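For this depiction, one protein chain was excluded, whereas all remaining protein chains were kept in their positions.
Naming follows writing order (A, B and C), and every chain is counted from residue 1.
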Amino acid sequence: MNQERIKQLKQEVCEANLALPRAGLVKLTWGNVSVKDEAAGVIVIKPSGVAYDAMTPDKMVVTNLEGNLFTGQLKPSSDLATHVVLYQNFPEVSAIVHTHSKWAVSFAQAGRDIPAYGTTHADAFYGAVPCTRMLSKAEIERGYEQETGRVIIEAFNKRQIDPNAVPGVVVRGHGPFSWGKNSKQAVENSIILDEVAEMALATELLSGGEIQPIPSFLLDKHYWRKHGKTAYYGQ
Amino acid sequence: MNQERIKQLKQEVCEANLALPRAGLVKLTWGNVSVKDEAAGVIVIKPSGVAYDAMTPDKMVVTNLEGNLFTGQLKPSSDLATHVVLYQNFPEVSAIVHTHSKWAVSFAQAGRDIPAYGTTHADAFYGAVPCTRMLSKAEIERGYEQETGRVIIEAFNKRQIDPNAVPGVVVRGHGPFSWGKNSKQAVENSIILDEVAEMALATELLSGGEIQPIPSFLLDKHYWRKHGKTAYYGQ
Amino acid sequence: MNQERIKQLKQEVCEANLALPRAGLVKLTWGNVSVKDEAAGVIVIKPSGVAYDAMTPDKMVVTNLEGNLFTGQLKPSSDLATHVVLYQNFPEVSAIVHTHSKWAVSFAQAGRDIPAYGTTHADAFYGAVPCTRMLSKAEIERGYEQETGRVIIEAFNKRQIDPNAVPGVVVRGHGPFSWGKNSKQAVENSIILDEVAEMALATELLSGGEIQPIPSFLLDKHYWRKHGKTAYYGQ
Partner (left out) sequence: MNQERIKQLKQEVCEANLALPRAGLVKLTWGNVSVKDEAAGVIVIKPSGVAYDAMTPDKMVVTNLEGNLFTGQLKPSSDLATHVVLYQNFPEVSAIVHTHSKWAVSFAQAGRDIPAYGTTHADAFYGAVPCTRMLSKAEIERGYEQETGRVIIEAFNKRQIDPNAVPGVVVRGHGPFSWGKNSKQAVENSIILDEVAEMALATELLSGGEIQPIPSFLLDKHYWRKHGKTAYYGQ
């Protein structure tokens, strides 16, 4: 293994994890970030049960691309298996964030997609952020964290949503996962996900239940001015 | 008395009290933490009416296990009698926190249990956080703080709730108490209690009144991956 | 005039004003605190239009008990006339706070009393915090700030509310005033007023419109354990 690259990745993963409580998305130890490096053949993830103020790059945990741990390390975040499934099925994703941020969790608990009510949403998510179905008892018994990954994949496949265009999800009864091409993007998407969730609730309270998502041409405009080959926003 | 141990306990109780305003759970002087040490035969609790920025370990108040004060000290928190009743009836509890944190208070004022709508809740509370009944006029006249403890015990006994599995309550018209095996746990539970209360309100606003608690198999999974002999989360 | 006493009062009023943005109750320059000293024959109040970060004790404005300015000073807060009316009619009040804190303002805008839904409220306010009627066009033309004071007095007189037991009000369409025996108490009451207003809204959202104030015996207990001769809470 390229030790210099591993060191960089640990630094990046540590910083990305610390960005979550700073952004107000994480209380206590609720949250984790991982980064995948295909070339280096590794996933680097937050250790389990380490307080944020004791988190240092050397404590980050390194696994191979199947999520198998190299020896002599702390235990990885329990949600590692979920991350592995997402990396295996979403090949362009190189970083994943999981939080219990309160507005995204509230949509997850209500079992609802987060509708694209405005351009703040459309700038980052090309359509509604989907909510998965509830895991079954059998799935939970078979392997909870892995099946959490699978129910996310199922939601994107069944509804033919492109995970690169909608880089986030809420897992029914649980909470949000978001992702990106790198940890900066994945963390930003977790911030945006929670912000648009809060705004969506306020929008509905102001609307008396008659609200529609923005028209597709406005969604298109905002998404495509920031993404893809014709992007001109914030470049 | 073991003076070294008392000194440690005062330090711990002072720090736990200071953690509450830092977590945004306490304004002004609304809140108190106590710790019980069975072996040392003492309860250590916040003094009454001392501002948080003037709080130092030496001001913490020491009583015996019946809540009787040793001489030459500040007045203890008025809620001491409530803490004593809880310690006497919940033998595994070694630390108690009381706050007026706003979302838990709102459930208390609405006279409602906090339902287990998701895994954030299930990670800490194995089922709904109960709301007690309103104290009667006679009870309040007989001894308000002690009866507050008793109405909590009654709620757990009548509904056969295990206080070790559901380490918190909201007292009708008043506010939350939470507890744990130590002050760190009790403080964390007070943070979680308020957070899940806020999320529960948002969940209901998003659901138009049709929301159900999470299924028991998901509750089981989340609670037991963090607690008991088979726990593997955050260990 | 006792220059030493005036200097003390200016210091106190300056600090009390600065406490408001620190408590999150005031944005921009929205808010003012005054203190009355009967013996010294003065009212000291925030100057008009001075930014909080430029506020120093020497800028505080001194008037006599009728609100007439001593020469050579900055302009007093526009709301001075309201404060004067309150001091003249509520003789035990020695400090007044006005803010546009958001939850109290929301009750004012909705034209609603803040009901006593729990003990957090009862600890400071012995019953609902009243909302005044709307000022008439004629009153506003006659002298807006003075009439604002009068409509507050009218609300307390008509409804026979004791301003010492209910040290706050929301003015219809405008916002809250609170008061106390000194600036510390008046500022604390402004914090509590906004906090119980926010909790009251959440309580109503959780209750589906069927909520009642707490019973009078619980209101009595909480109010009287903190106030009057038999108080034992936080002393």
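The definition used in the following text is that contacts are C-beta pairs under 8 Å (C-beta built on N, C-alpha and C of every residue); 3 or more make two chains touch, one makes a residue touch a chain.
Quick caveat, the model's predicted, so the values are computed rather than measured.
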* To do: Please provide the labels of all shown chains that the missing chain touches.
  => A, C
* Structure fact -> Considering the complete complex, of A:Ala51, A:Ala138 or A:Leu206, the missing chain is touched by A:Leu206
* Structure fact -> Across A:Thr119, A:Asn164 or A:Asn182, the one contacting the chain not displayed is A:Thr119
* Extract the touching residues of subunit C with respect to the undisplayed chain. => 27-30, 48-49, 75, 78, 100, 102-103, 105-112, 134-135, 137, 140-141, 144, 173-175, 201, 204-205, 209
* Structure fact -> Residues on subunit A facing the left-out chain by the touch rule are 117-120, 188, 191-192, 195, 198-200, 202-203, 205-208, 211, 214-215, 217-218, 221, 225, 232-235
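Going forward, only the chains that are shown with their structure count from here on.
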* Based on the averaged CA atom positions, which chain is farthest from subunit C? -> A
* Is it true that over half of the residue numbers where subunit A touches subunit B are used by both copies, so same, or is it different? -> different
* Structure fact -> subunit A to subunit C, mean C-alpha position gap in Å, rounds to 46
* To do: Averaging only over C-alpha atoms, locate the centres of subunit A and subunit B and give their separation in whole Å.
  => 33
* **Of all residues in subunit C, the ones touching two or more other chains** => none
